[in-house]
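In this view, the complex is presented without one of its protein chains, the others remaining in place.
Up next, subunit A:
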(Lines give C-alpha, C1' and ligand atoms only; values in the text may rest on other atoms or scores of the structure.)
Protein backbone atom coordinates (compact mmCIF):
# COMPACT_ATOMS: atom_id res chain seq x y z
CA UNK A 1 0.00 0.00 0.00
CA UNK A 2 1.51 3.34 -0.93
CA UNK A 3 1.67 6.46 1.16
CA UNK A 4 -0.51 8.09 -1.48
CA UNK A 5 -3.38 5.70 -0.88
CA UNK A 6 -6.16 8.01 0.26
CA UNK A 7 -8.07 5.22 1.96
CA UNK A 8 -6.79 4.37 5.42
CA UNK A 9 -8.02 0.79 5.15
CA UNK A 10 -4.56 -0.73 5.05
CA UNK A 11 -4.28 0.66 8.56
CA UNK A 12 -7.62 -0.04 10.14
CA UNK A 13 -8.64 -3.32 8.55
CA UNK A 14 -7.02 -6.74 8.70
CA UNK A 15 -6.26 -8.58 5.49
CA UNK A 16 -9.65 -10.30 5.63
CA UNK A 17 -11.52 -7.04 6.20
CA UNK A 18 -12.01 -7.11 9.99
CA UNK A 19 -11.65 -3.95 12.02
CA UNK A 20 -8.35 -3.81 13.95
CA UNK A 21 -8.19 -0.06 14.61
CA UNK A 22 -11.07 2.41 14.42
CA UNK A 23 -9.63 5.66 13.11
CA UNK A 24 -12.12 7.11 10.64
CA UNK A 25 -15.22 6.14 8.69
CA UNK A 26 -13.41 6.95 5.41
CA UNK A 27 -13.06 3.78 3.42
CA UNK A 28 -15.42 1.67 5.57
CA UNK A 29 -18.27 0.29 3.49
CA UNK A 30 -21.99 0.08 4.21
CA UNK A 31 -21.78 -3.59 5.24
CA UNK A 32 -19.19 -2.89 7.93
CA UNK A 33 -21.01 0.20 9.21
CA UNK A 34 -24.22 -1.84 9.40
CA UNK A 35 -22.35 -4.59 11.21
CA UNK A 36 -21.22 -2.04 13.83
CA UNK A 37 -24.83 -0.83 14.26
CA UNK A 38 -26.15 -4.40 14.57
CA UNK A 39 -23.48 -5.31 17.12
CA UNK A 40 -24.32 -2.18 19.12
CA UNK A 41 -28.00 -3.13 19.05
CA UNK A 42 -27.13 -6.42 20.69
CA UNK A 43 -25.23 -4.57 23.45
CA UNK A 44 -28.13 -2.27 24.25
CA UNK A 45 -29.79 -5.21 25.95
CA UNK A 46 -26.70 -5.64 28.18
CA UNK A 47 -27.21 -2.12 29.51
CA UNK A 48 -30.72 -3.01 30.56
CA UNK A 49 -29.67 -5.99 32.71
CA UNK A 50 -29.05 -5.84 36.47
CA UNK A 51 -25.53 -7.22 35.91
CA UNK A 52 -24.33 -5.11 32.98
CA UNK A 53 -21.27 -7.14 32.01
CA UNK A 54 -20.14 -9.41 29.21
CA UNK A 55 -16.71 -11.10 29.27
CA UNK A 56 -15.53 -10.15 25.75
CA UNK A 57 -12.52 -8.10 26.87
CA UNK A 58 -11.77 -9.99 30.09
CA UNK A 59 -8.05 -9.82 30.84
CA UNK A 60 -7.47 -7.04 28.32
CA UNK A 61 -6.11 -3.64 29.27
CA UNK A 62 -7.72 -0.57 27.76
CA UNK A 63 -6.03 2.79 28.23
CA UNK A 64 -8.06 5.96 27.80
CA UNK A 65 -5.55 8.49 26.49
CA UNK A 66 -7.15 11.90 26.55
CA UNK A 67 -4.75 14.57 25.34
CA UNK A 68 -7.75 16.91 25.29
CA UNK A 69 -10.06 16.97 28.27
CA UNK A 70 -13.51 15.48 27.98
CA UNK A 71 -15.88 14.23 30.61
CA UNK A 72 -18.70 12.59 28.72
CA UNK A 73 -16.87 10.84 25.93
CA UNK A 74 -14.29 9.50 28.35
CA UNK A 75 -16.96 8.30 30.78
CA UNK A 76 -18.84 6.43 28.08
CA UNK A 77 -15.64 4.81 26.81
CA UNK A 78 -14.77 3.83 30.37
CA UNK A 79 -18.21 2.35 31.00
CA UNK A 80 -18.14 0.56 27.65
CA UNK A 81 -14.76 -1.02 28.43
CA UNK A 82 -15.87 -2.03 31.93
CA UNK A 83 -19.08 -3.59 30.62
CA UNK A 84 -16.84 -5.65 28.35
CA UNK A 85 -14.91 -6.72 31.50
CA UNK A 86 -11.65 -5.00 30.50
CA UNK A 87 -9.17 -3.45 32.94
CA UNK A 88 -9.31 0.29 32.34
CA UNK A 89 -6.68 2.94 32.91
CA UNK A 90 -7.61 6.60 32.48
CA UNK A 91 -4.79 8.98 31.66
CA UNK A 92 -5.27 12.67 31.39
CA UNK A 93 -2.16 13.32 29.34
CA UNK A 94 -2.74 17.04 28.98
CA UNK A 95 -1.62 17.40 32.60
CA UNK A 96 1.01 14.65 32.88
CA UNK A 97 3.91 13.32 30.85
CA UNK A 98 3.82 15.59 27.82
CA UNK A 99 3.95 18.67 30.02
CA UNK A 100 7.24 17.32 31.34
CA UNK A 101 8.61 17.35 27.80
CA UNK A 102 8.13 13.68 26.98
CA UNK A 103 7.21 13.21 23.34
CA UNK A 104 3.97 11.62 22.25
CA UNK A 105 5.88 8.63 20.88
CA UNK A 106 7.75 8.06 24.13
CA UNK A 107 4.58 8.26 26.20
CA UNK A 108 2.88 5.68 24.02
CA UNK A 109 5.83 3.31 23.88
CA UNK A 110 5.94 3.33 27.67
CA UNK A 111 2.27 2.46 27.87
CA UNK A 112 2.71 -0.27 25.28
CA UNK A 113 5.47 -1.71 27.42
CA UNK A 114 2.90 -2.07 30.20
CA UNK A 115 1.15 -4.63 27.96
CA UNK A 116 -1.78 -2.47 26.91
CA UNK A 117 -4.13 -3.99 24.36
CA UNK A 118 -6.08 -0.93 23.32
CA UNK A 119 -5.62 2.84 23.33
CA UNK A 120 -8.66 5.08 23.17
CA UNK A 121 -7.16 8.33 21.89
CA UNK A 122 -8.44 11.88 21.89
CA UNK A 123 -6.01 14.49 20.55
CA UNK A 124 -6.17 18.07 19.34
CA UNK A 125 -4.14 17.25 16.20
CA UNK A 126 -5.99 15.89 13.20
CA UNK A 127 -4.45 12.55 12.27
CA UNK A 128 -2.90 11.80 15.68
CA UNK A 129 -4.57 8.34 15.93
CA UNK A 130 -3.38 7.53 12.38
CA UNK A 131 0.12 8.49 13.37
CA UNK A 132 -0.02 6.27 16.47
CA UNK A 133 -1.46 3.29 14.58
CA UNK A 134 0.97 3.65 11.68
CA UNK A 135 4.22 4.66 13.31
CA UNK A 136 4.20 4.17 17.06
CA UNK A 137 2.28 1.17 18.38
CA UNK A 138 0.75 -0.74 15.47
CA UNK A 139 0.24 -3.79 17.69
CA UNK A 140 -2.15 -1.97 20.00
CA UNK A 141 -5.74 -1.46 18.81
CA UNK A 142 -6.31 2.29 18.42
CA UNK A 143 -9.80 3.74 18.82
CA UNK A 144 -10.21 7.34 17.72
CA UNK A 145 -12.16 9.28 20.35
CA UNK A 146 -11.87 12.52 18.37
CA UNK A 147 -8.86 14.02 16.60
CA UNK A 148 -8.62 17.73 15.86
CA UNK A 149 -11.11 18.67 13.19
CA UNK A 150 -10.72 15.35 11.43
CA UNK A 151 -12.99 12.63 12.76
CA UNK A 152 -15.08 11.46 15.68
CA UNK A 153 -16.21 8.14 14.29
CA UNK A 154 -17.83 6.68 17.44
CA UNK A 155 -19.93 9.82 17.86
CA UNK A 156 -21.09 9.63 14.24
CA UNK A 157 -21.94 5.94 14.61
CA UNK A 158 -23.95 6.47 17.78
CA UNK A 159 -25.82 9.18 15.88
CA UNK A 160 -26.49 6.70 13.08
CA UNK A 161 -27.73 4.16 15.60
CA UNK A 162 -30.09 6.78 17.03
CA UNK A 163 -31.38 7.66 13.56
CA UNK A 164 -31.93 3.99 12.71
CA UNK A 165 -33.80 3.40 15.96
CA UNK A 166 -36.19 6.24 15.20
CA UNK A 167 -36.48 6.04 11.42
CA UNK A 168 -35.78 2.37 10.78
CA UNK A 169 -33.72 3.12 7.67
CA UNK A 170 -31.39 5.63 5.98
CA UNK A 171 -32.64 5.43 2.40
CA UNK A 172 -34.66 8.46 1.44
CA UNK A 173 -33.82 10.44 4.59
CA UNK A 174 -33.15 14.17 4.42
CA UNK A 175 -30.70 15.20 7.11
CA UNK A 176 -29.34 18.63 7.97
CA UNK A 177 -26.28 19.48 10.04
CA UNK A 178 -26.46 23.00 11.44
CA UNK A 179 -23.69 25.26 12.71
CA UNK A 180 -19.92 25.19 12.99
CA UNK A 181 -18.95 22.56 10.42
CA UNK A 182 -15.51 24.12 9.89
CA UNK A 183 -14.19 23.13 13.31
CA UNK A 184 -16.29 19.98 13.68
CA UNK A 185 -14.82 16.50 13.60
CA UNK A 186 -18.31 15.22 14.38
CA UNK A 187 -19.79 16.76 11.23
CA UNK A 188 -17.08 15.31 8.96
CA UNK A 189 -17.73 11.81 10.28
CA UNK A 190 -21.51 12.24 10.12
CA UNK A 191 -21.44 13.41 6.49
CA UNK A 192 -19.34 10.40 5.57
CA UNK A 193 -21.59 7.93 7.45
CA UNK A 194 -24.83 9.36 6.07
CA UNK A 195 -23.52 9.18 2.51
CA UNK A 196 -22.30 5.62 2.90
CA UNK A 197 -25.50 4.43 4.56
CA UNK A 198 -27.63 5.86 1.76
CA UNK A 199 -29.28 9.04 3.08
CA UNK A 200 -31.06 10.90 0.27
CA UNK A 201 -29.68 14.32 1.10
CA UNK A 202 -27.22 15.83 3.55
CA UNK A 203 -27.61 19.58 3.98
CA UNK A 204 -25.20 21.86 5.75
CA UNK A 205 -26.79 24.97 7.21
CA UNK A 206 -24.21 27.55 8.27
CA UNK A 207 -22.74 30.96 7.44
CA UNK A 208 -19.76 31.09 5.04
CA UNK A 209 -17.23 31.65 7.81
CA UNK A 210 -18.03 28.28 9.42
CA UNK A 211 -17.67 26.16 6.27
CA UNK A 212 -14.54 24.27 5.17
CA UNK A 213 -13.17 24.99 1.69
CA UNK A 214 -15.00 23.03 -1.03
CA UNK A 215 -17.26 21.47 1.60
CA UNK A 216 -19.67 20.14 -1.04
CA UNK A 217 -16.95 17.73 -2.17
CA UNK A 218 -17.53 15.87 1.11
CA UNK A 219 -21.00 14.91 -0.10
CA UNK A 220 -23.43 17.60 1.03
CA UNK A 221 -25.34 20.67 -0.10
CA UNK A 222 -24.89 24.09 1.46
CA UNK A 223 -27.83 26.20 2.57
CA UNK A 224 -27.21 29.61 4.15
CA UNK A 225 -30.84 30.23 4.99
CA UNK A 226 -32.09 28.06 7.84
CA UNK A 227 -35.79 28.47 7.05
CA UNK A 228 -35.24 27.10 3.55
CA UNK A 229 -32.87 24.45 4.89
CA UNK A 230 -35.41 23.07 7.38
CA UNK A 231 -37.96 22.12 4.68
CA UNK A 232 -38.92 18.41 4.60
CA UNK A 233 -36.16 17.41 7.03
CA UNK A 234 -36.33 14.00 8.71
CA UNK A 235 -33.37 14.65 10.98
CA UNK A 236 -31.75 17.87 12.16
CA UNK A 237 -28.38 17.68 13.88
CA UNK A 238 -27.24 20.76 15.77
CA UNK A 239 -23.49 21.29 16.37
CA UNK A 240 -21.90 22.84 19.39
CA UNK A 241 -20.64 26.42 18.98
CA UNK A 242 -17.47 27.35 20.89
CA UNK A 243 -17.46 30.79 22.47
CA UNK A 244 -14.05 31.62 21.00
CA UNK A 245 -15.56 31.78 17.48
CA UNK A 246 -16.62 35.36 18.22
CA UNK A 247 -13.00 36.33 18.97
CA UNK A 248 -11.66 35.00 15.68
CA UNK A 249 -14.03 37.25 13.71
CA UNK A 250 -15.93 34.21 12.45
CA UNK A 251 -19.20 35.42 13.93
CA UNK A 252 -20.39 38.80 15.20
CA UNK A 253 -22.28 37.63 18.28
CA UNK A 254 -24.04 34.70 19.92
CA UNK A 255 -27.28 36.63 19.64
CA UNK A 256 -27.05 37.01 15.89
CA UNK A 257 -26.02 33.37 15.50
CA UNK A 258 -28.97 32.20 17.54
CA UNK A 259 -31.35 34.38 15.57
CA UNK A 260 -30.10 33.04 12.23
CA UNK A 261 -29.01 29.46 13.01
CA UNK A 262 -30.43 28.57 16.43
CA UNK A 263 -33.14 25.93 16.48
CA UNK A 264 -36.44 27.03 17.99
CA UNK A 265 -39.96 25.63 17.76
CA UNK A 266 -40.86 28.00 14.94
CA UNK A 267 -38.05 26.77 12.70
CA UNK A 268 -38.58 23.15 13.70
CA UNK A 269 -42.20 23.47 12.55
CA UNK A 270 -40.87 23.95 8.99
CA UNK A 271 -39.42 20.41 8.99
CA UNK A 272 -41.30 17.14 8.54
CA UNK A 273 -43.64 16.69 11.56
CA UNK A 274 -41.74 13.56 12.65
CA UNK A 275 -38.32 15.22 12.33
CA UNK A 276 -35.99 14.24 15.17
CA UNK A 277 -33.59 16.70 16.81
CA UNK A 278 -30.04 15.65 17.69
CA UNK A 279 -27.02 17.30 19.31
CA UNK A 280 -23.65 15.70 20.15
CA UNK A 281 -23.51 17.74 23.36
CA UNK A 282 -22.70 19.51 25.50
CA UNK A 283 -25.56 21.84 24.61
CA UNK A 284 -25.37 25.63 24.77
CA UNK A 285 -29.02 26.41 25.47
CA UNK A 286 -30.04 29.66 23.85
CA UNK A 287 -27.05 29.62 21.50
CA UNK A 288 -27.65 26.61 19.26
CA UNK A 289 -30.96 25.41 20.53
CA UNK A 290 -33.97 26.57 22.51
CA UNK A 291 -34.68 24.65 25.73
CA UNK A 292 -38.22 23.91 24.61
CA UNK A 293 -36.78 22.06 21.60
CA UNK A 294 -33.88 20.39 23.43
CA UNK A 295 -36.27 18.98 26.04
CA UNK A 296 -39.22 18.62 23.66
CA UNK A 297 -40.89 15.52 22.21
CA UNK A 298 -38.83 15.52 19.00
CA UNK A 299 -35.49 15.63 20.85
CA UNK A 300 -33.52 12.36 21.00
CA UNK A 301 -30.45 13.90 22.63
CA UNK A 302 -30.48 11.63 25.68
CA UNK A 303 -30.97 8.53 23.51
CA UNK A 304 -27.73 9.52 21.82
CA UNK A 305 -25.89 9.36 25.14
CA UNK A 306 -27.30 5.91 25.96
CA UNK A 307 -26.39 4.66 22.49
CA UNK A 308 -22.88 6.00 22.94
CA UNK A 309 -22.04 3.19 25.35
CA UNK A 310 -23.40 0.46 23.07
CA UNK A 311 -21.56 1.80 20.00
CA UNK A 312 -18.31 2.01 21.92
CA UNK A 313 -18.75 -1.54 23.21
CA UNK A 314 -19.35 -2.67 19.62
CA UNK A 315 -16.32 -0.91 18.17
CA UNK A 316 -13.99 -1.94 21.01
CA UNK A 317 -14.98 -5.59 20.85
CA UNK A 318 -14.74 -5.69 17.05
CA UNK A 319 -11.34 -3.98 16.91
CA UNK A 320 -9.99 -6.20 19.69
CA UNK A 321 -11.25 -9.25 17.78
CA UNK A 322 -9.47 -8.14 14.62
CA UNK A 323 -6.30 -7.30 16.50
CA UNK A 324 -6.24 -10.71 18.24
CA UNK A 325 -6.99 -12.56 15.00
CA UNK A 326 -4.09 -10.77 13.39
CA UNK A 327 -1.71 -11.52 16.26
CA UNK A 328 -2.62 -15.20 16.05
CA UNK A 329 -2.17 -15.21 12.29
CA UNK A 330 1.24 -13.57 12.60
CA UNK A 331 2.43 -15.95 15.29
CA UNK A 332 1.27 -18.99 13.29
CA UNK A 333 3.08 -17.57 10.24
CA UNK A 334 6.21 -17.21 12.37
CA UNK A 335 5.82 -20.78 13.63
CA UNK A 336 5.56 -22.07 10.08
CA UNK A 337 8.60 -20.09 9.01
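In the analysis below, a residue touches a chain if its C-beta (ideal position, glycine included) is under 8 Å from a C-beta of that chain, and two chains touch if they have at least 3 such contacts; residues count from 1.
Basically, contacts and distances are computed from a predicted model.
Enquirer: Just go with whichever of "Sensor protein", "Dihydroorotase", "Tol-Pal system protein TolB" or "ABC transporter ATP-binding protein" UniProt uses as the name of the absent chain.
Expert: According to UniProt, the chain not displayed is called "Dihydroorotase".
Enquirer: Which listed residue (A:75, A:90 or A:126) would be found touching the missing chain in the intact complex?
Expert: Hidden-chain contact among the options goes to A:126.
Enquirer: Of the residues A:47, A:212 or A:321, which one touches the chain left out of the display?
Expert: Only one listed residue reaches the unshown chain, and that is A:212.
Enquirer: Looking at A:148, A:207, A:286 or A:321, which residue reaches the missing chain?
Expert: If we include the chain that is not displayed, A:148 is the one touching it.
Enquirer: Given the full complex, what residues of subunit A touch the hidden partner chain?
Expert: Contacting residues on subunit A, toward the hidden partner: 3-6, 8, 26, 103-105, 123, 125-128, 130-131, 134-135, 147-151, 185, 188, 212-215, 217-218.
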